[in-house]
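Here it is: the structure, laid out below.
All protein chains but one are shown in place.
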């Protein structure tokens, strides 16, 4: 399989189309786009069969990408709009898997002390949990309120425990009907850092985005459906350079300054060669935008509000 | 039973002696004191039978109190000395319950976003975990290294899940041999805030110190020994006022300004009356010293270093 | 002069009335009260002559106290209401001292690393400054926009420089027409901690609340009017105990359990004696409520929004 270096299904589909030189619809993959407003776009990719699975290396299921422009400078109103979009999509997916009162456990992956990795734990702090109120003070909640609990289990490097081991233990003990996992993703483009949300109902492999594959968190390992809310927050330098090189050659082509060799270079994927060049110099760092603190803060508001509204 | 309003066994013993007007040794309670240096004192209280249990309302077991003076202005050297004292006491207790290689899970209770309640999660971030290295990269650790894992499970108000439910799930899934729990305690004296550590091998009731009793975390609920490291970080205003009132009357007595009524007042416990007076005015807040940020920072270093050295 | 142990003019007036056994209006002090809504009350104290000055030890000028109940659990709507109240009062005072376009420098006193002392610097981070835009990109602001700048100068213990020395230098160099200073105050009652705002147009003495008198920040030292926004965030244990003792004796009196001696005790101010008792035991700490993080966060929103709306 092609090394996509992105967890976003729509980016993978584009790359598959480009590298396989296929135009139009791919068998097993359905897509629709919707423009919510000037700044918010939604793309729904559905993988419907094994052919689709193989094409882009993602399991059968729904993948919804919400792109939010100018999140860095977003005001209250724009954050609410983005949260509403997330909330609407999340509700639709939830309804496919559990009933209105089905108990949900929200899990925020990541490390609170590493800014680009702190989104998950920060969202957890804002989730309106109801499980303990329903259990101990039922008079204070409306009948029919959904039980919601939330946890930030930490990261393997700090806990020494695989996240799935922690979650398996909790799920077996408190028996929710569905898990929502918030995680950092890898994307191909730095413009998507903390500006894109991908919703999917096929679970997650923590750290997959940055090359540290951990055990899967999914219906297979937990026994209940897992909805993943993934947000790109970092990008690998070699990916950045590879994509920028293509853009640069494209410009030379436009200006008729390119040549056969460069054209060929652009056709190929030079990621591995670039990585090889950068590695010995310690150049191939994982990077994040300078404004990551503010981006995370705004994205936290979007995701927390989006989840709270839908539950 | 008397309402001790302290989780410290040595404070309870003192109160029991005072209120029961017993002098000398109490049946079922053994105590020794040691002065490590000018600033560090250790007191070991052992409850040996049911009589001792009844007297001070704590289960049979070991209770070691380490008092550290001037922690607020402690420098590197003093923090290391305090950590060594903790480490020595912890090693002795560990050796009574598991062998040198027995796997340990360290649990930091509390809420990272509430300064006086953030000690537990902050210590967890500093624990030298080895479990994942032994599992995935055994070549990087010496043979015989003890497996250590660590978790900050959050608080009921944020997670909606009782801490013991989370821990039970994890313990059943990863099978450590012993749990060390770091928790906030109640103390009678504001001078002990973040300056005292109590080690015990009888487990813990989270939130007991501030009147929110949660389910017990102990060998009864988890099935393995639980060592508690408790640190007072807050005090209730009514406790503060009650104790200060006694000191004030004592002063009047010394100056021969007191009278029968005041003497009687001092003999009695006025906590309930004082609380009743303060409550309607919203005066009975739980308070913490102004310098709590720095106290927590220094105590975090003491506890993290103390645990790491002993494991 | 009586040791009031509060910076709030209305608390001082009450104490003056009580200790001097004066009822009704005091010469040189005018007061009005207004109830904005169930949770917000405003009291305006005006000191009009030297007699008023002497009575309560505050210079001639306006002192407006805004009390906000339940700020700890305040939602967006309640925070906006409180900010509006602050904004309305602030506008009135501003209009008395400068014209609509008069340049303002907002100063946030305090130490960002000490939670109960971090309000000032946190507010500064939220102020809508315009000075640099008017200077460098005037096309982006409406004509007639007021120049606003803001600074958090730090505290003497961290900078080694008196705050007034820093401000004097800046004021002489950038020439604002008025300074707004945000500072921590002392109050008599723990219920007022981070729930009360006092506005005054007579400047400030940093640290006065906690016994560290620094040089005055006022029209005398800076040469331009200084509006102070003071918020109580800490209280001294001896003050707490002294006030609680009075409440306790009151209760005994109500129950006819008191006696002559106690009645006399209540008439007197026992602060100094209580302090004397607590000091040798290191008991006389400055304390703050356990929930100070959340209180500061909400108060920051009230003050920042209140200032931004009025400028």
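Order of writing sets the chain letters: A, B and C. Residues in each chain are counted from 1.
Note that in this section contacts are C-beta pairs under 8 Å (C-beta built on N, C-alpha and C of every residue); 3 or more make two chains touch, one makes a residue touch a chain.
Quick caveat: nothing in here was measured; it's all calculated off a predicted structure.
**Q** Using the touch definition from the header, name the shown chains in contact with the chain that isn't displayed.
**A** So, spelled out: the chain left out of view touches A, C.
**Q** Which is it among A:50, A:191 or A:267 that touches the chain not included here?
**A** Result: among the candidates, A:191 touches the missing chain.
**Q** Would you mind spotting which of C:9, C:29, C:82 or C:150 touches the chain that isn't drawn?
**A** C:150
**Q** Since one chain isn't shown, list which residues of subunit A touch it in the complete complex.
**A** Residues of subunit A in touch with the missing chain: 113-117, 189-191, 193, 210, 234, 237, 240-241, 244-245, 247-248, 250-251, 259, 261-262, 270, 273-274, 276-278, 281-283, 285-294.
**Q** Tell me which stretches of subunit C touch the chain missing from the display.
**A** 112-113, 124-125, 127, 129-133, 147-154, 156-162, 165-166, 168-174
Quick note on the criterion: only the chains that are shown with their structure count from here on.
**Q** Report the chain closest to the protein's overall CA mean, measuring from each chain's own CA mean.
**A** B
**Q** Can you check how far apart subunit A and subunit B are, centre to centre, with Cα atoms defining each centre and the answer in Å?
**A** The answer is 41 Å.
**Q** So what's the Cα centroid distance for subunit A and subunit C, whole Å?
**A** Computed value for the inter-centroid distance: 46 Å.
**Q** Mind pulling the subunit B residues that touch 2 or more other chains?
**A** Subunit B, residues with two or more chain partners: 113.
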